[in-house]
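One structure is given here, and the rest of the page talks about it.
Missing here: one protein chain of the complex. Every other protein chain is in place.
Entry: subunit A
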Amino acid sequence: MRTLEEVQATLQIAKVKEEDLQPVSYCLSFGDYVSTTVSWSWMIHFQLTISVLIIKQDTSNLLLFVPGCKSPDEQISASPQLMHAQIWGFSNCYWELRRQRPRLKKLKKLLMENPYDGPAVGMQEEAPGLKYTMDDLLERIQASREEIEIENLYIVKHRPVFVGFWRILDFDYKMKLLGHVTQLVDSESWSFSRVPLSACLEELGSLEPKAMIEHCLNCYGRRYSIEDGQVMYALDEDKVCRATAQLLLQKKKCRFNLSEFQEVWQQSVPEGMSARLDQLRGLALLDRSTKPETISLLREEDLPEDTLERFNSLFSLREKWMQDDIEPYIQDLCGEKQTTGALLTKHARSSVQSGFKGVYNSRRPVSN
């Protein structure tokens, strides 16, 4: 084994002044077995489970892995010392883990094949149709268990009880449930922010399954407890108004007169709630260029998931977009640390229209 004296002699020959160096030096050598087929990765600090893309990266440099070797800023001794460190292995490639947006559109598509619209009536058997357990879903979708769980789905326990099927609630059924809740809030003169769970379940339990009522409250409100332990819900005005707008816009596949729509919409939402256009971002498209101004349904979820296809689709619908209008429809395409502005710069061409900056159109010929 090399000694401190030998190392110091080498330093002399190399004309490196010992007084310029830190007292601790390392003698690096290869172990008896040197690992060369190293596969390792970047680590992303995460606490939940996430979806990642694993990419092999090649480097022209040689990477050596040295356990037990301290870096220059980690002084361990003030007196001259020679430490022996063994190189565990070397490589010229590594694996990078890149966070990926979970592909949840496929999840919705799978679940919409058979949405849940209430319990079977009377002696009727539950309608046949595909049902998926969490394991089934994990096998088919590029997403982690936790990413799927936060998607506010309902887990329906069919027989056998220990097998849970993840279902999505049919929209009209959800609105039916919401209607029951808001009517009750109105008749009891409760405040929207103080809706008692137990009273809801008691009053509405005869109309719909209690679990469904609770699920509806979870979808459209925020759950909290008060001093005596009672569970309450604060209904979310934006969510309720937005859902009501969707219900109205879905009725016809066409454009509505904007002012007429706004009137009907305000009348349809629970009394005391304000229907505002900003609640409809990512749900409806306003057209202020026509007389009269119109509004139509355009849901971000209905658009293609792939970035290029999404832009193509948006530009087919409308040749020129204002940045503010297009933003809700491209927000979810943004990768980690990417902004909508960056996406627009990449996929669209900006121009100035009537003195307004931030008008975008397609870079490529739009294919229909």
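Everything that follows uses one rule, which is that contacts are C-beta pairs under 8 Å (C-beta built on N, C-alpha and C of every residue); 3 or more make two chains touch, one makes a residue touch a chain; residues count from 1.
The rule is simple: contacts and distances are computed from a predicted model.
Just go with whichever of "Vacuolar ATPase assembly integral membrane protein VMA21", "Myotubularin-related protein 12", "Chromosome transmission fidelity protein 8 homolog" or "Exosome component 7" UniProt uses as the name of the absent chain.
The chain we cannot see is recorded in UniProt as "Chromosome transmission fidelity protein 8 homolog".
Looking beyond the chains shown, say which of A:E5, A:D58 or A:E139 touches the absent one.
Touches the omitted chain: A:E139.
Over the whole complex, note the residues of subunit A touching the chain we left out.
Against the missing chain, subunit A presents residues 2, 7, 10-11, 13-16, 20-22, 24-34, 40-44, 60-73, 85, 87-88, 90, 94, 138-145.
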